[in-house]
Structures are given as structure tokens and as C-alpha cells.
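Quick one: the structure is below, and I'll ask about it shortly.
Note that this complex is displayed minus one protein chain, with the remaining chains in position.
We just call them A, B and C in the order they show up, numbering each chain from 1.
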Amino acid sequence: MNLIARRNNEQETTTVRVGDVIIGGPQLVVIAGPCAIESYEQLLSTALEVQRLGATMLRGGAYKPRTSPYSFRGKGETGLEILSQIKALTGLPVVTEVMDARDIERVADVADMFQIGSRNMQNYTLLTEVGKTKRPVLLKRGLAATIEEWIYAAEYILSEGNDQVVLCERGIRTFGTYTRNTVDITAIPALKELTHLPVFLDPSHGTGRWSLVSPVALAGIAAGADGLMIEVHPQPDLALSDGEQSLNFEHFAQLMERVGPVANAVGREII
Amino acid sequence: MNLIARRNNEQETTTVRVGDVIIGGPQLVVIAGPCAIESYEQLLSTALEVQRLGATMLRGGAYKPRTSPYSFRGKGETGLEILSQIKALTGLPVVTEVMDARDIERVADVADMFQIGSRNMQNYTLLTEVGKTKRPVLLKRGLAATIEEWIYAAEYILSEGNDQVVLCERGIRTFGTYTRNTVDITAIPALKELTHLPVFLDPSHGTGRWSLVSPVALAGIAAGADGLMIEVHPQPDLALSDGEQSLNFEHFAQLMERVGPVANAVGREII
Amino acid sequence: MNLIARRNNEQETTTVRVGDVIIGGPQLVVIAGPCAIESYEQLLSTALEVQRLGATMLRGGAYKPRTSPYSFRGKGETGLEILSQIKALTGLPVVTEVMDARDIERVADVADMFQIGSRNMQNYTLLTEVGKTKRPVLLKRGLAATIEEWIYAAEYILSEGNDQVVLCERGIRTFGTYTRNTVDITAIPALKELTHLPVFLDPSHGTGRWSLVSPVALAGIAAGADGLMIEVHPQPDLALSDGEQSLNFEHFAQLMERVGPVANAVGREII
Partner (left out) sequence: MNLIARRNNEQETTTVRVGDVIIGGPQLVVIAGPCAIESYEQLLSTALEVQRLGATMLRGGAYKPRTSPYSFRGKGETGLEILSQIKALTGLPVVTEVMDARDIERVADVADMFQIGSRNMQNYTLLTEVGKTKRPVLLKRGLAATIEEWIYAAEYILSEGNDQVVLCERGIRTFGTYTRNTVDITAIPALKELTHLPVFLDPSHGTGRWSLVSPVALAGIAAGADGLMIEVHPQPDLALSDGEQSLNFEHFAQLMERVGPVANAVGREII
């Protein structure tokens, strides 16, 4: 079938614009920030630091899908308000997850880009509704989604008329237990062959261990990713979620120093 | 954590009532019917035949989650209306999938039991909303959900005050390619140990091949399942979805003949 | 390709004879015994008890493949000698694992049936050499072997002229963590369709938890297995390997009581 997502001969990668940031062009894009928005101070300090170090977009979750109903599920509207304030202060475009089609308008007041999380990759209601908005979408891969199913999920958005879709590899579920998930690095060049959509890598969820984030991030760049999404927290030990996979400021600085040379080695740039 | 779903010492299996049907008691329950409602005639002929052969509940999809946005996605409201008519005619309680929280009321007008499909096992919006309804829920296992994640998904429903939840094993995704999914038969006794909720098996999706449905259905009964959900179609070759895993009337009759003795062998009954 | 292993139309299941025991006929065969032979007393008490309760073959490992080189790797030749003595005393035919082609003769002095373990399912040297012996072989499925690869592994043996091969499902490796492996119950009827070889189930390795062994064993019978291989130990808590998945005598007795009715329900018998 001739999907909208398919790359035809010679077709260039689609560029997705999020504020002033262009995803899919020669410049790599680094999105950084905490897993969950915990407080104004936490998000502000993180935003300023990642911006100083070269990140050009901010991430931060207000609505958090959690395995247990009794876990911290994000600060919701309060979180969105904090995100709005930090965005105004720093000028960083922001991406945040939307889990419920009924929240789309509210989230759209703040978010420059919607994130669709792994658990919702086949939530067709949500895909269809964000498809109608024309707002850029970061579509994470489902935990056990094949490449084909993932492309079809993107097609749900594209077929509603929204062509601003970025695919984000974040690890799949395998028999492995040492890491939280198994990063499918080959998905990056595979998607580049099969589709014209930009492709991101999230090595934080992909590995689940902060010490492995940097080498896997570099691998993603070398494999052709258009950008990275990295979890950064001022004090990972105290994070309300995903602390063990979050970089502190020092480690994020080290990563950013190493990203540039690898980007250049594969013909890309970074600010 | 002391989950509502957990079985405490000596606690009996919760019984879930769907119309006159009791799930979780000594009698096994067989739910049968087509994957998708295609027409009044298709659903009527199937319903009459499966009822005659011992099924006590009818299944039939009006809203179908499909990998591709271009596949047949069910007849929607027209399908619900057909379902309503056949239910009135036969007296069979019906179960049908709800995919979108905004459809709950409409589906609830017809459905005696909501089905939450695999793709939506962690659609927390949907779980929460069906939790508020108090209507029985058949919660299918996610494609790559662990036992623990599945129990937590049930907990999302239970914690809203709805205790009428049935867990339905339908196969998980593994490296295997001969069958559509890999039936995790051990999940049945494992869930029986861990929770007090009734457990069903769907060998149709579990195997994806009609010739394997009957032996796996019998295995489920032997392993302690409280019931079966079986796809039946008057002419599987012509089915709009899942034809290759649907039993025709003759094969369903053969299955029903074989279910009784196995049920008795493990101390259960079937009508 | 026309494999020797393939079932042609109407072809009957091959019967494999191990001493007086016939595998693949109307009577189900239960092989029981400890994971590893630990002492004369341990094996003798287990053999007498399982024989009394209806097992017609004895298992016991002398050479044990272990993940770590520093784990207990079996008693080797001493173990074989004990096995030989208990076999003489009880008259039970015995099956034991051979891991090394150079041990085949030595093992053949005692074993009525060779076991090829999961790790060696594609050890082609070993398959070829046991193929040359004409001695019955119990071929366990590799941890991540597809149905097709497993049949080809059998073909390595069959193509050497040894037609006495029994396939033994013992669980595959998946993302699941609650059980040691995931029993692929559907493999049983699938192999019955595809091949004419008898099929066994080992629910002990398949589940890794003794409390789940019995329901899964019954499921295997209902699905059409020709027999079971069950780990039994006089004192599972003290076992040198696999204690957590071994049945004690009382639980094995309970299993044997439950096997008969299920066997009868699917048209099979048990002694």
C-alpha cells in the first residue's frame, strides 16, 4: 500500500518545525529535561542548564502514565502551568506527553509538540485526535511494536492531515534483564530507508541506567538519528520517577561534549 | 502493596455476573461469536448456532482497533444496533470492545460487559472510565504485558470501585512465527494464585490458526480457566477480519463436545 | 522440502520404544525423577515412590549443563553408576542427558534413552552422533528455537537413520519474569500437525515453580501431549539444583491422581 509515511525515491526527510527548531535538517536536535515536572525550581534549574549546554528543546511530563494507579502520576494542570512559565522564561520550545484525547486542548495551550508515549502508540483515538491538530508529534515506539506497526501508527496521524511527525525509538521489550529495555539501534537506519520522517532516540528509557545513556546516545547519532531525547534531573537520587536513568548536570555536560565530534563524523552538526 | 486484586488466604474467586451468567463459579462459561459484526444475518446465524451448542454469551466487535488506518474498522453504531437486536432475540448477554472513553455510554446501552482489548490494556483513561461504570469488564492482556503489569491494569478498574473484572489471556508476543501469538498457559494458574479474579482464555487470538484453537482451548480448561472466548464465523473464508483463526459451526460443535469431559475431569461443569 | 520428520496425510504417530515402555501410543507416559542424581539413597527413594505412583520411566542427571562453571555440574560417572543400580533394582527404563559426543558410549551403557538438553538443541555434532546410535532420544526444545528449527534439529538425528525421536517442549525464553520460562502449549498440537514424532511436555523447567507444575501438566495432556517429564525430589528444599521447581512425593501423588481423568477426557489412558 502506498502509505503517506513511505519514503519514495530521492524523497528528502521531512522537516518538522517546533518553534524555531527544525528537526530533520542538518542540525541534530537535543531535547532534554526531567521525566516529570516536580516543581518550578526543579524545572527552571534544569531548563537553564540544558539550554546553556546546547539543548534546544525542553521536555517535562505533567501527565505520567504509570503502571500502578498508586504511583505518582504527575502534577497535571499545575505541571502544565510550570512548564508554561519556564517556556516563557527560557524561550525553549517544549514537548510534553498527552495521554487522553480530552486533554489535547489544555496541553496544546502550552506544548509546542505533543508526545505520544509507548503505551499509547496504538491508542487510535489519541492518534486520530492529535492528527487533527496539526501540532508536531513525537511518536514513541510501543514496547513490542514492530517497525511496520509503528509506521502504521504514524499513518493514523498523517492520514488526518498532520505531517509533522517524529518517530522516537525508546527501546523494546526483550528477554534481557540487565537493561530496562533493549534499544533497537537498527530501527534508526531502517526507518530512514522506509519513511521520510525524522527519527529520534531516547537512550534514557532505552537503557534505564544513566551510565549507559551516553554511549548509546552516541551510537544513535552514528546510526543516523536526527536527534536525542535525554532525561536530566538536578538530583537524580531524589527524582520522583526514573531517577536511575536520569543524567545529572555534570554527566549531561559530558555527553554534550562528546556528541559534537560524532555528529560531525557522520556529516551532521550540533549547535 | 496490598492491591485490591490480590487473593488473600482462603479468599474465594470473585464471581462476575453478566445478565444471568455467572463467571468464576463452578460452571465454565463459553463466549462465542464473530470477530467483527458484519451484518444482521451473519450475527444472527452465529448467535443461534453457538447458543444451541452451549455458549451462554455472545461476542461481536462494532469498534475494531486495526493496525492500519485503512483496514476495516468495524461498523460502529450500526454494529451496536445489530448487536442490540440479536441480544433481544436470543437473550444472550453480549460483550463488545470499547476503545474510546467517549464511546462508553453508547456502548453501555447495548453491552452487558465491556471488552478492553490488548492495545488498550494500559490506556489508563479508558480503564478509569470503565472503572466508574460498575459494568463487568473483560480485560485482555497486553501483547507484551507482564503478569504484574496486567494485575496493575485491573487495579486501575478496581480502584474506581468496579469489582467486576475478568482477566483474559490471549497470547503474548514472542520470537515465534508459526502462531500469531504465544499462549502463556501458565498465566492461568499464576493469576489464580495471585488474584481472586476470574480468568478466561482466548485461544483464537492466542494461536491465530483455527486448527489449533480446540486443543489449546482444552488446555486452558485443564489449567483452570473459568471460561473461553472463541471466534466463530459462518464462513471463515469470507470474514472481514480474523478469518484464519475463526471456527466454522462444525468445528465449534466439535470443540463443545470435547470441552465437557475435560471440564468434568478438573471438577468443573459446562451447560 | 520433504523432511523425514514431516507427517504425511493419515500417517500415524511414530511409536518410540524405551525398554517395555511405548511412547506415542494410546497410553501416556510419565517420566519422573530428580533433576540431578545426588546419592544412591536420593535416587532410590525417588524411583520407588514415582514407580509406585504410576511413573514408568526414571529421569536423573549425571552430567548437568550449568550456566556457571562454578556450579554443581553433576556427579558424572558416579552418577551413571548409581543410575545403573537403581535401574536394575526397579526395572524402570532410564533417560539421562548426554552433553558431549565423547560421552555417548559411556552414557549408552546405562541410558535407555538419551536426553539432549535445550542448550544443545543445535549442537550438531551431538545430534549427528546420537543419530548414529539408534538409541531413543528425547530432544528438548532450545530456549529460543522456533518450531521449524526444532524440527530441523530432529532431522539431524533422523537423517542419520535413528527414527526414535521424541520432542519435548520445556518452555521458551520471553520477556516474562514471573516464571522461569514460558510454556508454549500451542507447540504441542502444532508439532502434532507438522510431524509424526511423539511430543512430551516438561512443566518443571517450563514453569520453574512447583505450584504451577500440576495445572500446566494437565494442560499439556489436554493439548495432546504423549507424556510428561516431571522433576521429583524427596526434599526439594535441599536439592542441589532446581529445588524450587521439583515436586515432593505428596505433590507428585496429587498430580498423578489428577492426570488420569484428564487423559481419559481426551481419549488417552494412563496406567
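The working rule: a residue touches a chain if its C-beta (ideal position, glycine included) is under 8 Å from a C-beta of that chain, and two chains touch if they have at least 3 such contacts.
Values in this document were obtained by computation on a predicted structure and should not be read as measured data.
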Worksheet entry | Sole residue of A:13, A:45, A:128 or A:179 that reaches the chain not shown, by the stated touch rule | A:179
Response to the item:
Missing-chain contact, candidates B:174, B:204 or B:246, resolves to B:174
Worksheet, complete the sentence: Contacting the left-out chain: of C:6, C:119, C:196 or C:251, that is C:119
Discussion item. Touching the absent chain: which residues on chain C qualify?
Written reply: 1, 65-70, 99-102, 119-120, 122-125, 143-144, 148-149, 152, 155-156, 159, 173
Worksheet, complete the sentence: Contact residues on chain B toward the hidden chain run 144, 173-175, 177
Worksheet entry | For chain A, residues in touch with the removed chain | 144, 146-148, 172, 174-179, 182-186, 188-190, 193, 206-207, 211-212, 215-216, 218-224, 258, 261-262, 264-266
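FYI, only the chains that are shown with their structure count from here on.
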Discussion item. Once every inter-chain C-beta contact is counted, which two chains account for the most?
Written reply: B-C
Fill in: Angle of rotation relating chain A to chain B [CA atoms, steps of 5 degrees]
180
Discussion item. From the C-alpha centres, identify the chain that is farthest from chain C.
Written reply: A
Fill in: Distance between the centres, which are taken as Cα means, of chain B and chain A, whole angstrom
35
Worksheet item: Counting in whole Å, what is the centre-to-centre distance of chain A and chain C, each centre being its mean C-alpha position?
Response: 48
Item to complete: Please set out, as single numbers or ranges, the residues of chain A touching at least two other chains.
Response: 144, 173
